[in-house]
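Okay, handing you the structure first.
Presenting chain A:
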Amino acid sequence: MRDETQIERAIARAFRPQRRLSRRMFLRQTGRGAVIAGSALSLPAILAACGIGPGASTAPSAGSQAALPSAPAGTLDFANWPAYIDIDEETGDYPTLAKFTEESGIEVAYTEAINDNEEFFGVIQPDLAAGNPPQYDLIVMTDWMIEKMIRLGYLSELDRSKIPNFDANALDLYKDPWYDPGNVHSMAWQSGITGIGYNPTLTGREITTFDDLLDPEFAGRVGMFSEMRDTMSLALLSLGIEPEEATVDQATQAKDKLLAAAQAGQFRNFYGNDYYDELANGNLAVTVAWSGDVSQMKLYDNPDVEFVVPDTGGMLWIDNMAIPNKAAHPLDAHMMMNFWYDIENAVPLTEYVGYFSPVTGVTERVLEDAETAEAEGDQEWADALRVIAETANPTDEVLANVHNYRKLSEEEEAQWNDLFNEVVAG
Partner candidate 1 sequence: MPRHWRWLVPYLFLIPGGLWLLAFFVVPMLVMASVSLQTGSLGTGYALTWNFGVYPEMIGAWAPQFERSLWYSIVVTALTLAVGYPMAYTIAFRGGRYKSILLLLVILPFFTAYIIRTLSWKLILADNGFVLGNLKDIGFLDDGFRIIATPIAVISGLTYNFLPFMVLPLYVALEKIDPKLVEAATDLYASRLQAFLRVTLPLSMPGVFAGSLLTFIPAVGDFINSEILGSRDTTMIGQIIQRLFLNNNAYPEAAALGFMLMAAVLALVFIYARFVGADELTR
Partner candidate 2 sequence: MTKRFGDVVAVDDLSLEVKPGEFFALLGPSGCGKTTTLRMIGGFEEVTSGSVYLGDTDVTDLPPFKRATNTVFQNYALFPHLTVFENIAFGLRRRKTPTNEIRHQVAFMLKLVELPGYEDRKPNQLSGGQQQRVALARALVNNPRVLLLDEPLGALDLKLRKQMQVELKRIQSEIGITFIFVTHDQEEAMTMSDRIAVMRAGRIEQLGQPEELYERPRTDFVAGFLGVSNLIDADVAGRDERFATLRLDGGTLLRAPAAYVNGAPRVRLGVRPEKLRVIALNDDTGDSVDADTNALDGTVLDASYIGVSTQYLVETPDGHKLTVYAQNLETSGAGEVLADGQRVRLTWKPQHTFVIGPAIGPMPAGDAELEEEPQVHA
């Protein structure tokens, strides 16, 4: 490790011919910082807090399906996570989005406004609670947040007749999910798995289970997530408890287990996106990790790293497109959702972002593209595409061992947060 330091690698990366993935890589590396800066300074977040007065009590109890206009408005406000769509490295444009505009005539105001589910929720919540038209027509949120927003009645029902591609092309895994039975309010964007990433040259052995993260042999070289649901769920699984059904008492047991290890100095830190660097540069020997990241890292930053779903179980997360209540351009948003369930558009998206695609047949198409690239002599790109193809869909074996998040009531969520805060703050 030491012979190839991170800075040398950064330099090497800088001199490598620009690849489609590099912008995403860059954002990953500085992403956590961006999250902090963005959140600390975001006025909307502060204003949001100011707006938590009694007005919120007027929240509707259930989402409603507003009648869709007969024609699209021609504009769409779309909020997404950073580097979560295909981007042209040279121009910074979004090629597939441009294609959508060309085909439909709808101009898309695309913003990378989402750094964190809760933070973004804090930004849009006051309008939704007060029944005002929201700033965005289409948002991408993680499954448990979708579940919470549906419960609060913040999402409008979808008109399935306007999204025929979903029924035609969506994989079964993404139909009728636990957080939104019948896909009444949401459709998957991309998904992934939370498991363990490790560097065998540093651990000296194969890692198979969550308890390996607590092995004193690795004290101070273990990474945890500062994300409450991922970390608590993995810990619950290691106790043999299904997170979907966990009670507050069981969550307390998970907390005790994590806290004991934290107090013993087992964890180097609790990370957001920045765990990526720490694992890549060898500061961490083993860490909680996202599946897509580790395959990228293997390809571009550290050939030694491995990803494993702990044998006690990993967590499957699904990010979803949804339309907030009273969105100004709902028909345009429906058309956009339908657009992404066309395989022609799903393939470039996956080839760029590298997570699981909810669309049937993407793996095969990515492999075809790899062969084309190879035939054209672009071996590096062909290799990258093969890695992506491998991870474009989870295997049945993996799926057999992953779990979903628990549906937490507001009260439970506050209790779990309190428990977890004890763990992350020493």
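Basically, contacts are C-beta pairs under 8 Å (C-beta built on N, C-alpha and C of every residue); 3 or more make two chains touch, one makes a residue touch a chain; residues count from 1.
How were these candidates chosen? In short, all candidates are chains of the complex that A comes from, given by their letters.
Source: prediction; values computed, not measured.
Of the numbered options 1 or 2, all belong to the same complex as chain A, but only candidate 1 touches it. Remark: chain A residues 1-2, 5-8, 10, 30, 32-34, 36-37, 39-40, 45-46, 49-50, 52-59, 116, 118-119, 121-122, 125, 129, 151-152, 220, 228, 262, 265, 267-270, 274, 277, 281-283, 410-411, 414, 417, 421, 423-426 touch candidate 1 in the complex.
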